[in-house]
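Below is one structure, written out as C-alpha cells; the observations come after it.
Of the protein chains in this complex, one is absent; all others appear in place.
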Amino acid sequence: MAHAEAHHDDHHHPGFFTRWFCSTNHKDIGTLYLWVAMFAAIVGGLMSWYIRAELAEPGLQLISNDAEGKQFYNVLVTGHGFIMVFFVVMPAMIGGFGNWFVPLMIGAPDMAFPRMNNISFWLLAAGFALLLTAAFIDGGPGTGWTVYPPLSSIDFHPGRAVDFGILSLHVAGASSILGAINFIVTIFNMRAPGMTIHRMPLFVWAILVTAFLLLLALPVLAGGLTMLLTDRNFGTAFFNPAEGGDPVLWQHLFWFFGHPEVYIIIIPAFGIISQIVSTFSKKPVFGYLGMAYAMAAIGVVGFVVWAHHMYTIGFNVDTRAYFTAATMVIAVPTGVKIFSWLATMWGGSIKFEVPMMYALAFIFLFVVGGVTGVTLANASADLVFHDTYYVVAHFHYVMGLAAILAMFAGWYYWIGKMTGRRYPEGLARVQFWFFVIGVNVLFFPQHFSGLAGMPRRIPDYPDAYAPFNYISSVGALITAIGTLLFFVVLWRTYTSSEKVEANQWGEGATTLEWTVASPAPWHTHEELPDMTGKAPAE
Amino acid sequence: MLKRLFTLVPAAVAAMFSGAGAALAEGVVAKSTPWQMWLQEPMSPSAEMVHDLNVLLMWIEVAIVIFVLAIMAYVMVRFSEKNNPTPSKTTHHTGLEVAWTAIPILILVAIAIPSLKTLYFADHTPDADMTLKVKGNQWYWSYGYPDHGDFEFDSVYVPEEELKPGQPRLLTVDTPVVLPVDTNIRLLLTSNDVIHNWAIPSLAVKLDTTPGRTNETWTRINKPGDYYGMCSELCGVNHGFMPIHIKAVSKEEFAKWVVGAKEEYASNDTDKQPVRLAKAQVR
Partner (left out) sequence: MASTRTKNRRAAMALSVVVAAMVGLAFASVPLYKLFCQVTGYGGTPKIKVAAGDSASTRQIEVRFDANVNKGMPWHFKPAQVHVTVKLGEPKLAFYRARNDSDETITGTAVFNVTPYKVGPYFSKIDCFCFTEQTLKPGQEVDMPVEFFVDPEIYTDPNTKDVHAITLSYTFYRSEPEDSDKKAETAARPVDGKSNIKG
C-alpha cells in the first residue's frame, strides 16, 4: 500500500481514522476500492462454488427440496451476479486501478474532486452492505440480477428483500455516477501541460470512455429501479399489466443500461491489456488512434444493441433483424483491437513476465468468448440459445475469464508500484496456471450443456446433462485453488522484504507512473511534469 | 480396413454430436443425451434452418479462434526476448488496418444473409391448420385447443418419487400435449402470473409467455415421438420443475385423441345456463 514514506512528504500525516475513513487521496481511495473488491470476490466466489457444488451431480444435494431451499438457490444466483458485476469488477478496475493510475498517468496530483472521490467509495461500501442485507431478509431476492417484474413485483416477491436490493443498486449507481463525473473532469481538465488527448495512455482513454458510458447508462437504471420501487410500494403500475403497465418496459430500461454495463466491465480491461502488451513487447501499441477510437466506437454502438437480450420476448421481426445487424457491427472495432495487440507484439521483444502471461491469456480467451457472442447476436440462432448455458458460457468467458484475467494482470503489473514490494515469482506462475486451467475446465463444457438445451438458473437438471456439469464443477474446484493461491501470493507479497525499483519493468514501461518511486509517494506530481515536446503517442 | 475407419469414425463423432436418442418403435425421443456436445436433432422446418445456421457459425468461429491462436503461438516464439532482442518501432500499416476492418465486415455480411433468412422464416406463421394455446403458470403449463372444441387441461410436473420406470427425471408431466405431425400449428402463448418461456429445443421454438399479452409463433413437427423442453425464463422457485412434453402423433391418431379429450376436458360452457342481464349495444 502507499505507505506515506516520511522522507518525501512535507505534509503532516493524518491519523489512521482520517487517512482511511476521510480520505482525499486518490491512491488510498484506490487501495480501499481494491480491498472491497477482493472481499466481495470472496463472497461472490463462495456463492458460485456453492452453486457448482449443487450442480456437480443430478438431484438436490445441498439445497432442500422445498420452496425455501429453491428460493435460496435463486438468491445465490442473483447475489453472485450482482456482486461480481457491481462489487468486484467495477470497483477493482475503475475505482481501484482507475483511481490509482489515471492521475499518475496524466501527471495530475490527484482527482478533480478528491472529497467526492471518497464519497463514491463509501457509497459503494454502503451499497454492498445493503445487498448482503437483502440476501438475508424475507427470503432474499430470487429474481436473477435482471430483476424482471412481475417476478420482482410485490405480488411475487413480498417482503423487503427486493426493495433492499433496489436501494443497494441505487447507492452503488450513485457511487459510480459521481466517480464517472470525477474521472471525466480530471481527464479533460487536469492533464499535465503537453499531455494532449492523443498522448494519453490507452488506459486513460479506456477509463474516459467507460466514464461516459456510466454517466449515460446508470441514470436509466436508476429510473427503472425507482419505477419498480414505487410499483412495489406506492401503488404505481409501470410494469403491472392489470393497470395498464407493461413488464416489457422494465426489460427495455434494464437492458438499455445492461448492455453498456458489460462494456463498462470490459473497456477498462482493454486499457490495462494495452499497457501491459506494450510494456512487455517493448513496443508502443500498434495503431494508437485506432485503439482509442475503437473503444469509443464500441461504447457508442453499445448503446443501440440492448434488445439482443430480449430476442424471445416476442417483438417485431424487423426490429430483431436490426438488433442482429447492429450487434454484429460491434465485432468490427473489437476485432481491430485484438489484431492491434497482436501487431504490437509482432516485431517486439517479448518478456513473459506474469502480467504478460495474463494478458496473453486474456487476448485468446476473450476471442473465444467473443465468437460465441457472434452466434448469440443472431436472433434466429438465439431461438435455441436464449436462457441456456450457452449464454452462461459466453458471458463468463468474456467477464469471468477475460475481465478477471485483466484484473489479475493489472494487479501483478502494478502491485510493485502500489506497495514497493515484489511478488513471489514462482508461486505467481503456479497461481496463473491453476486459475487459467480452472476457469477453462469450469466454463468450456458449459457451451456443450447449452447447445444440448440445458436452461439457466435451475438447481437440478435432467440426467443427460450430468457429465459436463460434473466436469464444470471440478473446474470450479481448480479455480478455487487458484483463487486461494492468489491470496497466498498477496500475503507473501506484503510480507516480502524484496523491494522493487521505480521502473520495475524496464524500457517497455513508458507511462508516467514508472517515473515515480515504488511505492508511489503519498503525493505525486505536485510539480506538474512537462510533457510538451515529448514525442506524440502516434 | 481404412474404408471401415472412414465410415465408423465419422459415425461415432456424429453420434457424440447428435441430439435425438435412438428412434424407438413409437418414434423420436427429442431430448439431450449424455455427453451431447451439439444441438438436439432438428425436428421442424425452423429447427432445420437454425441448425444449419449454427453449423455455419461454428465453422467460422472455430476458424477465427484457430487463426488467432496460430498468430499468437508464432509471435510468442518468433518475437520472444531471446529470439528477437531488438524490438521494431512499427506502429502503423495502413494496408493491414484496412484488411482487418474490411475482412471481418465481409464475414459478418456472410453470416447475416442466412441469419436473417432463418429469422424471417421462423417468424412468419404459414397458413395454420390448427392452433394450440399455451399458458404459463407458477409452476405448470396449461394447454388449450380452440379449434377442437376449446377444451383445456393442465400439464403438471411429475416429481421423482412418482415416476414410472423409463420416465425421464425432470421432464415428465402427468398430461403431455398431444399434437399431430406434418401440420402447421399456430402457437398462442400467454401467462397467468409472471413471465415464463415455452421452449422446445428440437423444434427451435422459444418464446416468452408474458402476462397481459399474447405472443404468436408457429411450428410443424416432422416425425411422431416425444418432444421435451423446459421453462426458459426464471419464474420463481420451481422454474426448473415445469417441463414441457409434446407427444406428436399421426393425424389420424390425433383426431381420435381429440374425440376422447373433448369429453375428458369438457369446457365449462355447457355447465351453466347463460343469464343475460345486458345485451350488447351496437352503435
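We call the chains A and B, going by the order they appear; numbering starts again at 1 in every chain.
As a convention for this text, a residue touches a chain if its C-beta (ideal position, glycine included) is under 8 Å from a C-beta of that chain, and two chains touch if they have at least 3 such contacts.
Model, not experiment: these values are computed from the prediction.
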Missing chain -> touching shown chains A, B
Checked against the full complex, the residue among A:127, A:165 or A:314 that touches the missing chain is A:314
Looking at the whole complex, which of A:63, A:220, A:273 or A:392 touches the chain that is not displayed? A:220
Identified contact with the non-displayed chain, of A:127, A:245 or A:462: A:245
Given B:104, B:211, B:225 or B:240, the residue that touches the chain left out of view is B:211
The one residue from A:62, A:126, A:185 or A:427 touching the chain left out of view is A:185
In the complete complex, the non-displayed chain touches which residues of subunit A? 112-113, 177, 180-181, 184-185, 188-190, 215-220, 222-224, 227, 238, 241-246, 248-249, 252-253, 314-318
Absent-chain interface residues of subunit B come out as 123-125, 127-128, 131, 133, 135, 137, 146-147, 150, 186, 188, 190, 192-193, 211-216, 267-269, 272, 274-283
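Here is the rule we go by: only the chains that are shown with their structure count from here on.
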Find the geometric centre of each of subunit A and subunit B from their Cα atoms only, then give the gap between the two centres in Å, rounded to an integer. 32
In the complex with subunit A, residue positions of subunit B that touch it: 19, 31-40, 46-47, 49-50, 53-54, 57-58, 60-61, 64-65, 68-69, 71-72, 75-76, 79-81, 84-93, 96-97, 100-101, 104-105, 108, 111-112, 115-116, 118-120, 122-124, 138, 160, 168-171, 189, 193-195, 197, 199, 201, 204-208, 210-213, 215-217, 228-241
Would you mind writing out the residues of subunit A in touch with subunit B in their complex? 58-59, 67, 70-71, 74, 142-144, 146, 148, 150-151, 156, 241-242, 246-248, 281-288, 290, 312-314, 317, 320-321, 324-325, 328-329, 331-332, 335-336, 338-339, 342-343, 345-352, 360, 363-364, 367-368, 371-372, 374-375, 378-384, 386-388, 448, 451-468, 538
